[in-house]
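A single protein chain has been omitted; all remaining protein chains appear in their positions.
The letters A, B and C name the chains in turn, as written, and every chain counts its residues from 1.
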Amino acid sequence: MKSKNIMELRLLSLSQNESFARSVVGAFATQLNPTLEEISDIKTAVSEAVTNAIVHAYPDTIGDIRIVAELSGNIIRVKVQDFGVGIRDIQQARQPFFSTANDESRSGMGFTVMETFMDEVIIDSTPAKGTTVEMKKSISKQDY
Amino acid sequence: MKSKNIMELRLLSLSQNESFARSVVGAFATQLNPTLEEISDIKTAVSEAVTNAIVHAYPDTIGDIRIVAELSGNIIRVKVQDFGVGIRDIQQARQPFFSTANDESRSGMGFTVMETFMDEVIIDSTPAKGTTVEMKKSISKQDY
Amino acid sequence: MQIHVKHQSDIITAYLFGELDHHSAEEVKTKLDDAIRKYSDANLVLDLKNLSFMDSSGLGVLLGRYKKIKMYGKNMYIKNANKQVEKVFDVSGIYKIIKKIK
Partner (left out) sequence: MQIHVKHQSDIITAYLFGELDHHSAEEVKTKLDDAIRKYSDANLVLDLKNLSFMDSSGLGVLLGRYKKIKMYGKNMYIKNANKQVEKVFDVSGIYKIIKKIK
């Protein structure tokens, strides 16, 4: 297994990029030889973070989204960063079913899904500056 | 069809990133609704340009590769940029079967494949600064 | 995202194909609402066998359809979710509200 690798992806906050973003991180993660379920977990978590940037960070504009993924040993770290409105109360935002959006597809379960599917989720946000979500997951070592 | 989209990917010049790079550009190109053959053409051309950056631009080091893909109307533009050794004689480099590498897998057909599979290939290079390969392809308009 | 609707006696089955995320949510919502309005005397079964991916955007869409159907005095059921989709359902506890059938 290759020991270290890192990539950076910059996207626009267009909804058609949601599936693209999760595919890219999923494809990069395959270098760690994860199980299909681990790949699905990572793709789902990335989908949530990227959708949040598209829906919440840039409600009325098209902005930049930056994704950095790092492979090290059997660990993948994914950072999803936006430069949008930011989150005022992070504790509240993390609550299951809490959502500020009136869009029906926002269930308020985004952060809960990220926390369930990844080992660690760190949120760093400054109002009017933007939000960074850092996620980490260990991949099981598979034998051949 | 969405009118415009652009993405940027930064990678290390590791050979395991060759398949990742072509998958990413292929996945992005699907937003133009291309045929399977058009996707294959784009992936093949990207594979050639990225492999060149890995093999030739950084022969003894690991360097950065920057890929920018832009969708506009039914046209995809892909730029593959490195900051490596550069090309002294671009005319010569474009010749079929010309290669400076003694690696057996270098057939000297990389640029010829890019030119055949894409509509336009522009090479810009400065010795000791790096190389940029810009490729363009029109996607056939398909009806539903 | 494709949806095929099959109507049989007092049941409509909607087969979802593809990926249900925020991008495709609006389309899924519209298509399911059309079916619910057209067959307002039928129960709705969502067959997710061919839904390859869903994130939390899907939860909101499904709960919204459930509420609408309940207003017509009918019920909604979920069937054949794959492992990834099932995991998102499990996190949300949606099966306490919408029943899973075989």
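The working rule: a contact is a pair of C-beta atoms (placed from the backbone, for glycine too) under 8 Å apart; a residue touches a chain by one contact, two chains touch by 3 or more.
Predicted model, so just to flag it, every value in this text is computed and none were measured.
Asker: Which displayed chains make contact with the chain that has been left out?
Answerer: Result: the unshown chain touches B.
Asker: Have a look at B:Gln16, B:Thr100 or B:Ser138 and name the one touching the chain we're not showing.
Answerer: If we include the chain that is not displayed, B:Gln16 is the one touching it.
Asker: For the chain left out of this view, which of B:Ile54, B:Met118 or B:Val133 touches it?
Answerer: That would be B:Ile54, which touches the missing chain.
Asker: Touching the missing chain, which residues of subunit B?
Answerer: Spelled out for subunit B, the touching residues are 15-16, 18-19, 22, 37, 40-41, 43-44, 47-48, 51, 54-55, 103-107, 109-110, 112-113, 116-117.
Here, only the chains that are shown with their structure count from here on.
Asker: As a test of whether you follow the contact definition, which chain pair has the most C-beta contact pairs?
Answerer: Max contact pairs: A-C.
Asker: Among all other chains, pick the one whose mean CA position is farthest from the mean CA position of subunit C.
Answerer: So the chain farthest away from subunit C turns out to be B.
Asker: Could you state the distance in Å from the CA-based centre of subunit A to that of subunit C?
Answerer: Distance between chain centres: 25 Å.
Asker: Give, as an integer number of Å, the spacing between the C-alpha centres of subunit C and subunit B.
Answerer: Their C-alpha centroids are separated by 42 Å.
Asker: Where does subunit B touch two or more other chains at once, residue-wise?
Answerer: There are none in subunit B.
Asker: By residue number and range, which residues of subunit C touch two or more other chains?
Answerer: Expected reply: no residues.
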